[in-house]
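Apart from one protein chain that is not included, each protein chain of the complex appears where it belongs.
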């Protein structure tokens, strides 16, 4: 069972301007083979399909709990994509009707890399990669064999780190860069966690692979505040009461990776504070939330009052 | 942000025997066009992409909150699939090594309808439909236009109800039937909720379409206990503190549909009690969780103790 | 622009019994690479994209007109599929409500080869192949180069003939066999027509390839009545007034292929008489056309009277 | 059975210049989830799979007849796409051979959004969306349940209207704008028709949803001539003699929607006059219809004479 | 550049009988995510895209050379699939014509799991998995980062080993079992080789993961002759003169894994002896190689004589 909290895992700065091609680049981290839909999908189905859950509780808990975090990553990247497509929230930008639409007001949208993002999605995020290809079951490995699945996950997080780095290198807008910065730190935690899980079972010090690719997070300005907070040493249970048993893997005297700020690893019950979700002010001329949304706003306002 | 609780939304009875073709039928409700991955994917991305969230809070809250419930539906169907593939949990079924595998111990698996469910998935659930086709972005509508999206959702829930009914009609095992019974009740709630949302905006009494298909839930024995509890009148916020504003739509004197047990609609803060998650005892000869899992169990047991 | 006539191109005998696996085999001729959706899709888009239509009128007319015939082939196979899934029309089979559905009335549907055909399609035809894979743009060649496109089409018809023969060899039911018999004759006509078109341009006597595969239609009992009628010598314009110019290719003294009954080729204005469309009596317990369709029948009956 | 007439349903103005990205935008209305291939595919297969056709004749006739109209819509958008890729027909543009092709004469084609449209399609239309993704069976709902199918269709037409509006907003060329203008009027008719069909069965005044999105057609200049003609009040049977029974639904005193020019709805036997099909003059250097087409033109000219 | 030798890498015993569902299971090892098309595709494109080939020659050579071996694996599984579909070669089984095909001679083919394997493929192998889904680019990782790519490859070989084991467990026929036995030995060599390559770069003793899954090859009877020959200690260059530099990784005192027969690892120039390719006697009634192939055989015989 899952619960939802109306915040993002990290605070995203507003975009400076609409940049659909930057949004399209960020889609690689949402719907690409090594994107967040893939990390989510793999861990979610692996946790559903996990065998002998009780006997393997620390391992089960690890996969189950990271699944919940990944949901927030999908949310974070999606918000980043929509924000970059939409541009900065404009106060009352959604006021009035959409006006005269007969003068090709969105002519520039036919030249953006993924035109369907506007034509079908109205600038919203969708589970596709940076070339517009859909995420799908091909990207999921859930064999039921614990070692094969964990090894897959470790490789997945290393690959994901590479993809995040490359997307980051294409972006100038603060929104997208912050998404990358945050995910680089958290993805590194997951790679580290799966490495420790594999080490417990096999004895192989696979964590010595990290960081892969071989660049320190200290080189990414957008990662620093998260490192300063010690985010790289923390796994949240993302649960009111469950999944604490992963502390058998993440904790117990295990410490941060050599290239990161030092300290012990710790499991934190619950979730991080997170940041606010942006409004995504609508654009009536694009029919979001509607061509003439004023009446709908009034209705919503009345319903809101009744709900209190 | 999302949290996770280590329970299912409903208690599933153990399967009587392994029945991979029943599991394959249930896959239609997981990865089919009208399955739970689709309801999840639509509402999740619509909630991420929702415009003017504050001004449209009751509508936003409704979609955002149902998203969280759908995650639990995906989990429920997935558990049902894995249970039907696996058969009843056997105490210590995963003990010892996998023994001599040279005598084609899984010969019958080459004749099941979706052989990859065993060969690749080891009997786990995957986001594919009953013919083995992957779920994908084609099944998502997230236009950013509130009316179009809600209308899509209403149609989606009606279609989903039909698919649940047909899957139900093919199943004899209690596990799969319970999955259907529970989802029929909850899916009807969602159809009703989207109908009310659309009625608030347009005035059209679209709830009078329900039930579609035109069969009462009273005819499905597996639905009765949920109706008796009043599940059909309840929407959970599936959140510690958020999404209460959907009470402006679901509540305010609105009542149950005529064919269901009467009473007022109510928003419940938090989540239902739910039921336990089955163990899915491993099958070492199928390499789940491993060919010789004893050592792994011991390691896990030690880690578990350290975690407390 | 297209018109529709409420008849099939050929009269199909009623199926003897429901046989979903036979229907699934027939799907190869609907949504497979060499199926009718492919012949339709290729010729339709080629005709839309045809360059210099006026200067190449006989060639354009040929492709444009065969497109219209292929629509009827898609219809014919689809009807065959639905009939084989449904079984013989039962008088008043759709009367009353669907009754008690709690006893797994469709348990056998979970073991049919393509279970989604029942669960999603209710036994209807869909553009997928015999393995349930969707037809798609990969199967279309529309290069705008006349020789390449015609050569593709010639190869397509030869391949389609092979596929029809193999599907035919798996079927015992008269409905599916008749579909194959009719399509074998008509497909042979199209192969012959494209061969003649290519010969006009290049001088190569490519019609001497035929029949490919090298079996005479005289060996297929279900083809005989169509051969006796001379169907193999006829191309219909499938138009009230257009496309007669294809007579420059199909006609002009050209004669039947050596292995078929002799005679001159001729263009016939209009369309064949065709046969009736079966009712596909609904199955209320499968929610077709509805669980309790009586009221809908009454409404329809009143509307019907008003329409006259 | 289907017939074909060598005209478009509407007269399209010649494009002012080749604009492959505008053609790519228009592809969303051809092969996108809410494009014409989808409306065609849904209604076509629903009409093939329709149960109890006789008892539900007005409903069957409606779906069957609109299928025929949608074929013409697929044709219209396809022509628009090919025209925008090709640019205006040039008299004798296809004369002579393709000349020296060694100087990269199509260098600009490697930077158009969907380069395969040129490289593979030679500028022709293909059933793909604006991102180049193929149309496929995922977009088809044909459950055999009349209410579910009609509800799907109503939602489909509303979604399609939104997509047409957005594509329109990106286009400056008259060809593409005319395609949108015409389809907006006709799509609104179909939404209205399905609304009426659903109202007859359920009593729900679902037509009060319209227009969705909430913008009047009066705001789209390209729609006006069709509204002036009363096109929004007309459904054609698109058949020599069949499908008149849909007058039980569309007609019988039903009137135009409040925001459109007033008047009674009427069923018109047959088809609209329509407009001419453009030549799509070939480009020999692009091998359409051939590198050196003169001889082919001569052959065609002789064959044409023989055909008369 | 590639060369071909008309032998299989291993001698396959003739199948005892046609078993299309066994062939379908084997397809998982051909076109599945962890099948031979995937190992081939990954290493082939990685070798093409390899950066700084000269400076990284031992690593480049390893990937480039294993690519060539994988081609032979694709060939081996494909031959296994076709043999299992076809049954044992029958002397002169392809003599005469296909006879009377009107009696549904292949009725049983409509009930095999992947009917298209017969209807379209005539019993041949195709790059699809055991559920009939196509292999595609989703299964390829070629990032250009050496560590990420090698780690992917190591995980891929471990996953492939699990899939081979499961397919093996479903097969009783000697042909399919031999395919699995051979590939298990060779796949283990590749896992070992990638582990060594990674160890050279990172120092991590990742080879201590092996065997994954944790079952010794000594438990698979069909592996024994290959272990006895020392196949598990050998990498072939599969080249007349190139790729010897991989001896820097596979060799240099490295020895067999602890659970396998002991000995030093060695690079062998060239290729193994291999075994004969089966005839796959045609079935004229299934139109392979033709309905009446005698004339074709005569022609071929004459051409053969001329070629000497």
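Which chain is which? They are A, B, C, D and E, in the order written, and residues in each are numbered from 1.
The rule is simple: contacts are C-beta pairs under 8 Å (C-beta built on N, C-alpha and C of every residue); 3 or more make two chains touch, one makes a residue touch a chain.
Given the structure is predicted, the values throughout are model-derived calculations rather than measurements.
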Next item on the list: Check the whole complex and report which displayed chains the hidden chain contacts.
Entry: A, C, D, E
Notebook entry, point to check: So which of C:8, C:101 or C:158 would be touching the chain we can't see?
Noted result: C:158
Notebook entry, point to check: Of D:224, D:252, D:285 or D:301, which sits in contact with the chain we cannot see?
Noted result: D:285
Notebook entry, point to check: Hey, which of E:99, E:144 or E:258 is the one touching the hidden chain?
Noted result: E:144
Check: Which of E:12, E:26 or E:82 sits in contact with the chain that's absent?
Finding: E:82
Notebook entry, point to check: Considering the entire assembly, which residues of chain A contact the chain that has been omitted?
Noted result: 21-22, 24-25, 28, 32-34, 113, 129-133, 162-163, 165-172, 213-215, 219-221
Notebook entry, point to check: Given the full complex, what residues of chain C touch the hidden partner chain?
Noted result: 33, 136, 138-139, 141, 143, 145, 147-148, 151-152, 154-155, 158-159, 162, 198, 202-206, 208-209, 212-214
Notebook entry, point to check: Of the residues in chain E, which ones touch the absent chain?
Noted result: 1-9, 31, 41, 44-46, 48-59, 64-65, 67-68, 71-72, 74-75, 78-79, 82, 94, 120-128, 134-138, 140, 142-148, 200-201, 238-249, 251-252, 270-272, 274, 277, 279-283, 286-290, 293, 296-297, 299-308
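Note that in this section only the chains that are shown with their structure count from here on.
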Next item on the list: Would you kindly tell me how far, in whole Å, the mean C-alpha position of chain D lies from that of chain A?
Entry: 39
Checklist line | Rounded Å distance between chain C and chain D, as computed from the means of their C-alpha atoms | finding: 23
Item checked: Numbers and ranges of chain D residues touching at least 2 other chains -> 33, 136, 138, 143, 145, 147-148, 162, 213-214
Check: What topology does the chain touch graph have (line, ring, star, complete, other)?
Finding: other
Checklist line | Chain-to-chain touches, reported pairwise for every pair that qualifies | finding: A-B, A-D, A-E, B-C, B-D, B-E, C-D, C-E
